[in-house]
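The other protein chains are all here in position, but one chain of the complex has been omitted.
The chains carry the letters A and B, assigned in the order they are written, with residues numbered from 1 in each.
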Amino acid sequence: MRLITTYFLVFLITVIQAFSNKSHTNNWAVLVDTSRFWFNYRHVANVLSIYRSVKRLGIPDSQIILMIADDMACNPRNPRPATVFNNADQHINVYGDDVEVDYRGYEVTVENFVRLLTGRLPPGTPRSKQLLSDEGSNVLIYLTGHGGDGFLKFQDSEEITSQEMADALEQMWQKQRYNEIFFMIDTCQAASMYERFYSPNILAVGSSLVGEDSLSHHVDSSIGVYIIDRYTYYALEFLEKVNPQSDRSLSEFLKVCPKSVCISTVGVRKDLYNRDPSRVPITDFFGSVRPIDILHDITNVTLVQRKRAKSKKPKAKPKKYMYVDPLVNFNSLNV
Amino acid sequence: MGLLTDPSTGQGKFVKILLKYYVHACILLYVSGVLWFLAIAYPNMNANTYFSENALLPGLVKSQFREDREASRYHEEFLDEMKKYPDSIPYPWLLAKFKQIGLDAYMHNFTLASPFNRKDKFSGKNVYGILRAPRGSSAEALVLSTPFRPSSSPHPPTEPSIAIMLAFAKYANKEKYWAKDIIFLITEHEQVGVQAWLEAYYGVTCGSENILDHGDLKGRGGAIQAAINLELHSERIGQMDIKIEGLNGQLPNLDLFNLASKMCSKEGVYQTFKNRGHFYTRKPLLEWWNYFKNMLTMMATQATGIPNGNHGLFHRFGIQALTLEGFEQSKATGSSRIWFVGIGRIIEGVFRSLNNLLERFHQSFFFYLLPSSDRYISISIYIPSVCLMVGTMFIKACARWFKMIETNSEGKNLETSAIRVDKIIITFLTTHFFGVLISNVPQFVAQYPTLSQYETNIKVFYPLLASVVLLTVLPLFVSIRHCKKSMELLNILAMLELGTTLICISMNNFSLGLFCGIISVPAALVINPSNCRVCSYFQRFLWFLIHPLNILVCIVMINTYYLFPEENLDVILFRGWDATMQSIIFSIVDSMIYGNWLYGVITNIFIPNWLCFWIVSFSVFKEGETIKDSDKEKKE
């Protein structure tokens, strides 16, 4: 009797564990650049670097929300139009040929960002602008711009505080809009943004601690701007070596920019995350799970003529259509 | 004491203190104002210049200008071409060059009618080419302008500027990174040409009607954000002077000045402001004196309201502009000279930084004084000096008012009959009416064709002088100067007017406000309606000296003496008188063509105000008058 009960309990526990260990079923990415103006070129390069990696590793455009506050690639000041490079030697064009920006220009506001995360968008919002994640989604959130202690500036005119950020993520949790979140932020005093998080399953990394500034990497003297930030530059370098089948772990990514190259200290928040980062593959957040089955034989299918419903209306008289005059005739107006 | 208490219920404590000590307070305030003004030049009171606008990113881009050979070639060709046109602009060659480079070339015709003889007309031509931004939409533009000076011009030559401008245009046309159109403008007839071009661009008339006919422009580049005026006198530049003073004392944004300054230092050319460069000395007093001299030079230029370069006319349109004047000889010993390559790189650096800007200049200061090219004095530091000086006027007016009320209330019965308010208002308005008349004398004269045979000097200046002199006898016709109370009230009104005017002027043109304040405030403080004969004569004498015309004559004479120290006294006097006439004529002409408000303000406000004080100083009454009146009432 006791044996049966023990076996039954063990069975129950495994079943419950199996149910609670929901593996993630899809991946989403929310990549935000919050700075405007030509001299903030590097922030756009930052966000596009992550976009490029995420797309390369498999997340489709329909599941990436890219928010860029200003146009750098097609800016008339850019001597290399339609390109954004991460390097003064033009190694990688992170803008690419098939980029799709969902929120751009004046649309990148705190309100739109929070509405996007919480899913409270006005009716009529197109699908590409909605974060349609569910409880099995692993969401990668990347923010870059100018930040301070406890806030992030949007377009130099408004701010989002760390408390608002934490509340938005909590709303996401309550509405079961994510399975796990990987929160990356590359700004000055980045760590202050994730200090207030209180929802579970969030792993956060920031490019600098409170009181430190994140620095830019180098100047491109042919354009005359700082071209990329240090943390993202080295993160991109790491991600370029990752491919969709790679088994690099998240903890390797968390160590990507030591103080010797980044000058600021990379901050990590692990207490809300219940898995061990060294066992989590990086593609859990940067790549995408898509079950694909490849067909080898082609099946012939006969076409079925769709039966059109017999219209009971009497056949309408054929209308006579015409083109109108291209412009109003002045003589016909009573002048 | 509250704001809403009835003043007639009695005097509060504060008023008693005021009445007792106002003279001391005025003297103290005036002296502290002057001392403050002297102190602001001291390095500890002001700050180093810095870049406020992050978007400029000056000097970050590698310069790529290499068209110096082209510039030399253009220079030679242009000198040849100028020989064919001894008096006017060689516009066919310039148009052809612009077209060859690939710009949209246009010509602009304008006509100037002489303000005093409308039949005399002068025509001029400006030539300009627009470089269209490769991927832009012609919504914004930058201007690079040069005044064309024919060989007969008294000013130093500017052909190298035109050469470098063409070379820069050729270089810039090949580049892909311009976000704004660049307008290359070559103007004729110094400031008239630029004014005509700007008026045509914006479709306005800034001065009087029918004087400057600005014609029409066929090509535009959108809203102009900034302008750089080049006056290079030689191909090799040893000293680059930056000029910023504009029309009516307006200054460009300090960031633009900093940008030009930085680009010049980057190329290694000796960069000066007001022809004075950096100096290093250990003695603080000498340092202060150098800064103060520099500041005074800048204020002297700013006070006249006349721009010292073509850039000054851009400011009123919201376009930040300055002039780069290049000299071959430099004041500094051992400084290197730069050639066309260096000049081209300076221009390229400035324009690339201006190109980076997305917004108009709004971060840095628009009101400042520069004791040197790397230090600035912002409005918050210099305005207290004028405020302190002018505060004396208000305090004295306040005190005299309370005193008048006090004596009124003691007298009790119908003392208001002693103050003829209506007559005072009439007097006040009459003085201003005469002021308006004087300011319109030149225009009256211009409309009479019979007078056209006379020279401008004679037909404009002498009537003006005559009317001003005639007005000095006005006090004799004012009957109420026998009444002390009325004179007190007039005095208060005049003081309030002077104070308000000085403050308003200092907001726009601090230098003018300060100089007028320093001179007129102490004299105005002295004027009181008094019955002491000696005091009266002293007041009249002092106030006579303060007349705007007298001050002008003084300044011009001193200036003439400085310029021609070796001449005899009578020659100096003659020249000085001539110069005074010329300066008044020029001031009138400036106001009619450019809208310079100096002449208008002096004739419409300062002269009537001077008259009011003059009338007060002529107040004649006996001591016992007031008591007699009240006795009369008691009897009745």
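One rule holds for everything that comes next: a contact is a pair of C-beta atoms (placed from the backbone, for glycine too) under 8 Å apart; a residue touches a chain by one contact, two chains touch by 3 or more.
Convention: contacts and distances are computed from a predicted model.
J.: Since a chain is absent, check the UniProt entry for it and pick the matching name: "Transcription initiation factor TFIID subunit 10", "GPI transamidase component PIG-T", "E2 ubiquitin-conjugating enzyme" or "N-terminal methionine N(alpha)-acetyltransferase NatC".
T.: From the choices "Transcription initiation factor TFIID subunit 10", "GPI transamidase component PIG-T", "E2 ubiquitin-conjugating enzyme" or "N-terminal methionine N(alpha)-acetyltransferase NatC", the unshown chain carries the UniProt name "GPI transamidase component PIG-T".
J.: Going by the contact rule already stated, which one of A:Ser157, A:Gln245 or A:Ser260 would touch the omitted chain in the full complex?
T.: A:Ser157
J.: If the hidden chain were put back, which of A:Val54, A:Val99 or A:Leu117 would touch it?
T.: Answering carefully, the residue with contact to the hidden chain is A:Val99.
J.: Which residue among A:Thr6, A:Thr25, A:Thr125 or A:Asn243 touches the omitted chain?
T.: Hidden-chain contact among the options goes to A:Thr125.
J.: Which of B:Lys20, B:Lys121, B:His155 or B:Lys176 touches the chain that is not shown?
T.: Among B:Lys20, B:Lys121, B:His155 or B:Lys176, only B:Lys176 touches the chain that is not shown.
J.: Which chain B residues touch the hidden chain?
T.: Interface with the chain not displayed, on the chain B side: 2-5, 99-100, 102, 104, 132, 134-140, 173-174, 176, 202-204, 220, 222-223, 316-318, 358-360, 362.
J.: Using the touch rule from the top, list residues of chain A that touch the missing partner.
T.: So the residues of chain A touching the unseen chain are 36-37, 71, 73-75, 80-83, 93, 95-102, 104-107, 124-129, 154-158, 293, 295, 299, 301-306, 318-328, 330, 333, 335.
We take it that only the chains that are shown with their structure count from here on.
J.: Express in whole angstrom the distance between the two chain centres, defined as the mean CA positions of chain A and chain B.
T.: Here chain A and chain B have centroids separated by 57 Å.
J.: Which chain A residues qualify as touching chain B in the complex?
T.: 36-39, 74-79, 81, 219, 221-225
J.: Show which residues of chain B lie in contact with chain A when the two form their complex.
T.: 54-55, 57, 60-62, 133-136, 175-179, 352, 355-356, 358
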